[in-house]
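To start, the structure itself, in structure tokens.
Of the protein chains in this complex, one is absent; all others appear in place.
Chain lettering (A, B and C) follows the sequence in which the chains are written, and residue indices restart at 1 in each chain.
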Amino acid sequence: MTAGQIPPESAAGPGAVQLIGHTVFTPPAGIDFDTDADAGQALVEFAGRAIYRSWDKPIPATASNAGFLRHLIEVGHLSVLEHASATFLLQGIPRSVSHELLRHRHFSFSELSPRQPVSGAALPAALRADPELAELADTAVRRSEDSYREVLKALEAKASGAVQHKQARQAARALLPMSQPTDLVMTGNLRSWRHFVGMRATDPADVELRELAVEVLRQLQALAPNVFADFRISELADGSMLAASPHVRDA
Amino acid sequence: MTAGQIPPESAAGPGAVQLIGHTVFTPPAGIDFDTDADAGQALVEFAGRAIYRSWDKPIPATASNAGFLRHLIEVGHLSVLEHASATFLLQGIPRSVSHELLRHRHFSFSELSPRQPVSGAALPAALRADPELAELADTAVRRSEDSYREVLKALEAKASGAVQHKQARQAARALLPMSQPTDLVMTGNLRSWRHFVGMRATDPADVELRELAVEVLRQLQALAPNVFADFRISELADGSMLAASPHVRDA
Amino acid sequence: MTAGQIPPESAAGPGAVQLIGHTVFTPPAGIDFDTDADAGQALVEFAGRAIYRSWDKPIPATASNAGFLRHLIEVGHLSVLEHASATFLLQGIPRSVSHELLRHRHFSFSELSPRQPVSGAALPAALRADPELAELADTAVRRSEDSYREVLKALEAKASGAVQHKQARQAARALLPMSQPTDLVMTGNLRSWRHFVGMRATDPADVELRELAVEVLRQLQALAPNVFADFRISELADGSMLAASPHVRDA
Partner (left out) sequence: MTAGQIPPESAAGPGAVQLIGHTVFTPPAGIDFDTDADAGQALVEFAGRAIYRSWDKPIPATASNAGFLRHLIEVGHLSVLEHASATFLLQGIPRSVSHELLRHRHFSFSELSPRQPVSGAALPAALRADPELAELADTAVRRSEDSYREVLKALEAKASGAVQHKQARQAARALLPMSQPTDLVMTGNLRSWRHFVGMRATDPADVELRELAVEVLRQLQALAPNVFADFRISELADGSMLAASPHVRDA
């Protein structure tokens, strides 16, 4: 892909979401542990059982991986979820959304450099849905980009050396809009992802972030169904999606 | 101050920086500890001595607070600096700068809500310094604000209820520029502030953030001179400031 | 105080607890903010209001510092509590208790070096309360200390140089009991302290840690009553204390 191009998927909504990394489990030698799940789910169960060396499973309700993890989540023993992690690539999301994501301090981020020129805008659905507003927004974005280019040209004409060219790009982007698209590689453990989904998939006010969080949840439910089984996805009156769990409390 | 107004200082540069919180020390009963500094500096020395219960000071080089803290910093025993913290109010900084600040995960932040309407722009010095560019930038910002208001009006006309009005403001701000001003209350311990200054006051490329970091350093040197004594502030060829210490290594 | 001596208070129970550091507030210039509390409580309120620049106080229920902080805690908006911190000196606590404290990763710790010789033991109340058990425990501790000294003597006889003497002390302490006393300087922000108290002042099983957490809570309620007003301290059937809040949820 050429620098500056946004992948086509991102035009469709809150940005493309792809799972690109997760944890796998290698059972240790010398311990008689076995379970009916693998990868991160097996590692989490192993860690939970290691606390009491309870490798045998006398209680039917917690003998399966699903039952054991359900119990952990119900009693709030979430620290063992930290042993498994998941990494997402988020493409073409607005900088205003990545700004909110960066507040989640338990995650690790690699973001597209702000000095990297990216054309176009990741506009909210509310603007894209209405032809008149979309037209108005597109014009506004185009004008901002024109100003950016004009200012950048003037600054670069005076610049010499790599540092000054960086400074020029840094200064000119002050005129680009908040909806400027960015990419993010975002890694967190499953406890942090539960917290993230619990906070962000439920906030009715912030549509873009909520839709992103619901898509992340969908992919996490495919990756680790027993860790995210308590979340239910539903549709709001305006057609947007929301997810909630009885085991997630605010803050 | 009325909502939406930027304090006049912020017009002058990278935003106003004010120290609004710091740690004070209450000597504990029953321990014969005394030193020639107070507040956070005394607390840090106390914690450093508590590790060996070394309340007497047989070595002249580390008998003063300045000498003791210099030694800690030279040998890299920085964890004791975590006991003292400092809080800054940063007013009128561009959202693009607060975006970079949020990456520093060891700090605590309270930021002006993005749904709070703020007029004007916190433009980089490179744009403000040149009358033609300043004119061009001001026009671009004004146009973006006009688009913001037009879109907001259209969205609010269709909105009902508090949530939909929040959504309207959220969507419309996609058109505001990256230089939109914001305020930040930012708290960190002195180890984190040393790390922050070491990374940000030295990067030649990012002028706005560097000038902010140098101003933070100046105020930290007034608050806790013995903790920041090794940083030297100097002027670059372009008139901007930079700070560095022999005891700060990259990353 | 001479190295190796435990302050007399620590003989009485779970170790002496003293508040030795906290955050103070300096109102910034240029903002018309005033409140009826000071120090950390005022800083937290300031940060909470900065998010909306809501310096005027139209709603009576949140016009006072107590009312504003009560509201923050009720709605779970706890991140602003991170701007104020508190530091405790814990003296003469058992290493087994400091082991549990170290699990709280949001705190900063300076602990008495394990190579620092400390005599005596910080025994649990259950042992101290019964004369026969106390006698038995004292004998056991004395014997462990005798073994420690014998082994240390043998190792030091063979050691040469500072490193080998450190290694000798390190190896010999393998024989000292888990109740070996230690000191800890422990710093955290008020959000972390609420979380700590919420987890540790409520666990019926771990008496020593619970009593320590209740004493920490008492001193935090004196320091910042509006931040800890929702915690109630009560006495259990066995005479030990417990604290709980309706706003603290498990995990």
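We take it that contacts are C-beta pairs under 8 Å (C-beta built on N, C-alpha and C of every residue); 3 or more make two chains touch, one makes a residue touch a chain.
Here the structure is a predicted model, which is why all the values come from computation and not from measurement.
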{"item": "Chain not shown: contacting residue from A:E111, A:E145 or A:E208", "value": "A:E111"}
{"item": "Of C:V24, C:I51, C:L127 or C:M199, the one touching the omitted chain in the full complex", "value": "C:L127"}
{"item": "Touching residues (missing chain, whole complex) on chain C", "value": "94-96, 98-99, 102-103, 105, 109, 114-115, 121-124, 126-127, 130, 132-133, 136-137, 139-141, 143-144, 147, 150-151, 154-155, 163, 166-168, 170-171, 173-180, 204-208"}
{"item": "In chain A, positions touching the absent partner", "value": "1, 3-4, 7, 9, 16, 18-32, 40, 43, 46-48, 50-55, 79-80, 82-85, 87, 89, 108-113, 116, 183, 185, 187, 189"}
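One rule holds for everything that comes next: only the chains that are shown with their structure count from here on.
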{"item": "C-alpha-based rotation, chain A on chain C, 0 to 180 degrees, nearest 5", "value": "180"}
{"item": "Same or different residue numbers at the chain B/chain C copy interface, by half rule", "value": "same"}
{"item": "Separation of mean Cα positions, chain C and chain B [Å, integer]", "value": "29"}
{"item": "Rounded Å distance, chain A centre to chain C centre (Cα mean)", "value": "35"}
{"item": "Sites on chain A at which at least two other chains make contact", "value": "none"}
